[in-house]
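In this view, the complex is presented without one of its protein chains, the others remaining in place.
Letters A, B and C mark the chains in the order given here, with residues in each chain numbered from 1 onward.
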Amino acid sequence: MNFGFTDDQRFLGEEVHKFLESSYPLRTVREVVDSPTFGGSDATLWNRIVSLGWPGLCLSEAHGGAGLDLETLIVVLEETGRTLLPSPLISTILAARAIERFGTSSQRQSWLPGLADGSRIGTFAMLEAGDSLSPAGVGTTGRVEGNAIVLSGEKRFVPDAVGAGLFVIPVRMVDERAGRSASAGNGDRGDSSLDEIALVFVDREAPGVSVSPLAGMDLTKPMGTVTLSDVRIPLDHLLGETRLGWSAVEWILDLGAALVTAEAVGSVEAALELTTRFAKDRIQFGHPIGHFQGVKHPLAEIYVDLESFRSLAYYAIWAIDHDAPDAKLAVSRAKAYASDAFAQAGILGVQLHGGVGYTWEYDIQLYLKRSKWFRPIFGDADYHYERAARLGGL
Amino acid sequence: MNFGFTDDQRFLGEEVHKFLESSYPLRTVREVVDSPTFGGSDATLWNRIVSLGWPGLCLSEAHGGAGLDLETLIVVLEETGRTLLPSPLISTILAARAIERFGTSSQRQSWLPGLADGSRIGTFAMLEAGDSLSPAGVGTTGRVEGNAIVLSGEKRFVPDAVGAGLFVIPVRMVDERAGRSASAGNGDRGDSSLDEIALVFVDREAPGVSVSPLAGMDLTKPMGTVTLSDVRIPLDHLLGETRLGWSAVEWILDLGAALVTAEAVGSVEAALELTTRFAKDRIQFGHPIGHFQGVKHPLAEIYVDLESFRSLAYYAIWAIDHDAPDAKLAVSRAKAYASDAFAQAGILGVQLHGGVGYTWEYDIQLYLKRSKWFRPIFGDADYHYERAARLGGL
Amino acid sequence: MDFELTESERAFRDEVRAFLDENLREGAAESPAFLAEWTKKVRAKRWVGFSWPREVGGGGGSIMEQVILKDEMAKRKAPPLGTCMMGLAWVGPSIIQYGTEAQKQKYIPDILDGKYQWCTGYSEPDSGSDLASLKCRAVREGDDYVVTGQKIWTSLAMWAKKMILLVRTARAGEGAESGSPSGGAATDGAKRGAASKHSGITCLLVDMETPGITVRPIRNMTGSAHFAEVFFDGVRIPVENRLGDEGQGWQVTISALASERSSIAEVHGLVRKIDEVKALARETVRGGRRMSEDPGIRRRIAQAEAKIEAMRLNGMRFLTKQLRGEPLGAETSINKLHRAALEIGLGELALEILGSAGTLTGSEAPAVDEGRWARFALGWPDVVIGGGTPNIQKNIIAERILGLPKD
Partner (left out) sequence: MDFELTESERAFRDEVRAFLDENLREGAAESPAFLAEWTKKVRAKRWVGFSWPREVGGGGGSIMEQVILKDEMAKRKAPPLGTCMMGLAWVGPSIIQYGTEAQKQKYIPDILDGKYQWCTGYSEPDSGSDLASLKCRAVREGDDYVVTGQKIWTSLAMWAKKMILLVRTARAGEGAESGSPSGGAATDGAKRGAASKHSGITCLLVDMETPGITVRPIRNMTGSAHFAEVFFDGVRIPVENRLGDEGQGWQVTISALASERSSIAEVHGLVRKIDEVKALARETVRGGRRMSEDPGIRRRIAQAEAKIEAMRLNGMRFLTKQLRGEPLGAETSINKLHRAALEIGLGELALEILGSAGTLTGSEAPAVDEGRWARFALGWPDVVIGGGTPNIQKNIIAERILGLPKD
């Protein structure tokens, strides 16, 4: 019975902390994202990350990874969250874990080493115009034409899209009479439509793929739109070489939600530290403002929320990694709780800082912006609490 | 332009305040409701109220009332709310105003003088087993049989039921083939079913009427169940001698909601005063607890809510009295806001009092109980915010 | 991370489960005969005082075994382990650590056997959460302390035979204080530092039948009485009944026994409550709609469940720390705050699901479940106020964990 980290994991976390504190403090992060060449990924930064082996940390050794548990990744993500590190680490790991779980052995061998050694950046592209994390939200089509699948559609809000070399994409397979879905013929549009859903790999360089950046509040979390105009991919780019169905998509979404929530633990922790330090230093009416319960109690509440969604996030990661029966519920609880808590911490942090809190120069506003990015990604609190209610038997 | 009371109204309020402070402070109110003979109305108290002319205050002079505006009633209700006065005043006024608005001239002459002079206590009985403030919630039936209407059904949560002599009751008129509603024949169960709804008077003494008390948290607001077993009433007991439809019921519900909200203004004011006084007197860690922002800010928030729902309640009363086009919206906003605010004030009041707050001897818990009674009566915050959303064009 | 039990832990858990399978009968908890039998059996298992050392008659259970035992018991809604609740929770640990041999022999077996009830004389009318400012006075006269003053919020004082009592004793050179009017002493006390405020406090073990003690039950807002006021008027307590040294009373009441603090019992209680609320939402139809279909109610239930799950997991992190021998401090206030919010929130949720029916206290329809929901919704002050107010818990976190300055 041990709901905590091993000494090795703690040591790794400390090393990551020291590295980021010295090499990528927020000041440096600001320079990276403000640079005109930053288009979603910074080569220098990525090379450093790669040299430390983070992308492959939790991939099997057979595929070039370090073969560690997913929970070990938490100690890294907490640190990248603290310093708002602008890297496609989570996106790449998400794509890699999806391939590791659902890919055929030859797919794993083809794709994982490149993701593990960072020579390729991966990402998962889910959302479309309907902005829906549901089977109905998959409108991009895949049409088998001889030895190829032809893809058409547009994916939005794709994390790290501009820097990515490999996209893992859910599509709806349709039969060759254009535009009709595979099951349309049998008149059964119920659950079987879930089976129309498949996951495909798309190479950035494939003809018909175009990627455009999206300007967002949080410069450290770039997103983009990926347009697929009759993109032809070989049949072996079908993940698992079968129609994996909605449950595979849901698993990837859950993993994404859990990973960003683990990262959010670090962000909220850092925002709370910044604000607490300010509350100790700032004198008003003859006292540090942190002397007043009007300041101290909201900070205590954020601490309570932080520690609570930390527990939920740790468990969610563990549950996914161990295929625990309550893994979905665990993810929804963690992401829902964290979405609200981070939003609150961001607003309160800026507010308690007073005027300086929303100047460009002060760091606390960067966490406010991160909280806005964090809320909808992989499902907001409304989505996940409703899902939790359903999974909980309501 | 004057959104306040006239000097006369203020003077009346002060007189009521003095009377209740000297004759019915909370200590006395406790004695009244604790007395074994208290079954929802105390004769001595009612006689005092009647001698002051409150039941007829806002009824027309032609029917024995004082002919004042409904807004004048606010200054009285705020005071009865402060001292949690256990009287069927609101119920009687509600029944009387319904008759004044919708009754025929002969109905007004028959019923209003008795309600105005307090010789008869009235009440409005809406809810049934489905607990729904909607046309569908009216399941009690009225069947015309010759010169009579035969009523069957059960009304629940009827305020002041045990002491009442006259019930105003919404029923669903059915045709003589038993159990079929009037419009059932034409196959149109849409809006026309609203027209089946009528309001009737039922005399407590009519054969087939039985009333049983309901034990509730708030002893000062007794409720009861009224069972109608084939109660025969003459045709002229049909209010307005026509099927008034749902809109009349809705008007009465709105007036009820507005009146209890005006009363709640006084209750929250008194609860805030009690708690504020406690916060000034109670010393902890070397200071009055009201010195700490953790106590002072929640009290300030209650003050903000109190003054805000006070404004909403005043305007709602005015809007009903003047048939303003936004009267329904005004009522829903007032009742919704007040339901949440009073609940909050009750809980916080008990909590800030610490241990003594929930002893039987301390008064603050009486306001907590009143807040529980207040929340659902005439629609809770969920009901009224949803209604406000709809009325506001969503 | 590892949520598995070791082999020996699993063996212990299986032993507990087997015992429960054999001895627990559905609904039997209300039968006095069953309870007496049950108590004898768990005593024989040494599960009463399970965290206490075996040499005083306890179970010597490890932290992890304590968790397993509580967890299994709570999951199966088993009756309590032992009947002398206050004695097991508060008095026993203090006596084990600070008592003389004679005191241990006199009291510990009776607590384990549940011979009689204990109560705790800690809170006073003007002390509230600020326990250190207490004023109940003991003046040494020969071989007795003469106690005068008042205690309040004493659970079950009406039924208790013994009390563990905190008093303010005068020491050499502090005659002025013990002689000052009690009001002044409190104010002075508050102005001095915490260390000195605690220094005059002494712990006594009191027989409730001693002349001069008056118990007055406190009726709470639901009409029942759980707490009492206890008045002391020149009550003579033999010096041999002092627990620990003079002035050591503060430490004496803070147990350092290695008992688990994962709040598992509270979490099980809350899980049971939210399950009841969910069932209520499914069964209640209002306005033509099952309340479990109402999106607002669904969200609030899901939110409460997430919070309870967070408490459970927080508790496991605390437990992990304890198992590693790391000190557990102010972070336990996290779960206390959650619990306070949940106790209030679940009651409110139940009432909002029920509408007017929720306010009924009678036993007949339209009251639901014999009016229990009204009591359900008015029960939170026992927990929220009795366990230290949320404001105090927030101060603890802000000051001890975040390092913000004291008020």
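Convention: a contact is a pair of C-beta atoms (placed from the backbone, for glycine too) under 8 Å apart; a residue touches a chain by one contact, two chains touch by 3 or more.
Since we're looking at a predicted model, the values are computed, not measured.
Check each of B:Phe38, B:Trp54 or B:Tyr385 against the chain that is not shown and name the one that touches it.
In the full complex, the listed residue that touches the missing chain is B:Tyr385.
Determine which one of B:Ala62, B:Leu235 or B:Val304 touches the chain that has been left out.
In the full complex, the listed residue that touches the missing chain is B:Val304.
Counting contacts across the full complex, list the positions on subunit C that touch the omitted chain.
Contacting residues on subunit C, toward the hidden partner: 294-296, 299.
Counting contacts across the full complex, list the positions on subunit A that touch the omitted chain.
Listed in rising order, the touching residues are 127, 129-134, 136-137, 156-157, 214-218, 223, 225, 282-287, 292, 294-295, 343, 347, 350-351, 354-355, 357-361, 365, 368-369, 372-373, 375-377, 380, 382-383.
With the missing chain put back, which residues of subunit B would touch it? List them for me.
Subunit B touches the chain not shown through residues 1-5, 69, 71, 272, 276, 279-280, 287-288, 290-291, 293, 295-297, 299-301, 303-304, 307-309, 311-312, 314-315, 318, 330, 333, 336-337, 382, 385-386, 388-389, 392-394.
Following the convention adopted for this analysis, only the chains that are shown with their structure count from here on.
Could you please state the distance in Å, as a whole number, between where the Cα atoms of subunit A are centred and where those of subunit C are centred?
Between these chains, centre-to-centre, one finds 43 Å.
On a C-alpha centroid basis, what's the spacing between subunit A and subunit B, in Å?
Once rounded, the distance between the two centres reads 53 Å.
Give the residues of subunit A touching no fewer than two other chains, as numbers and ranges.
Residues 293, 295, 297 of subunit A touch two or more partner chains.
Residues of subunit C touching 2+ other chains?
Touching at least two other chains: 391, 394-395, 407.
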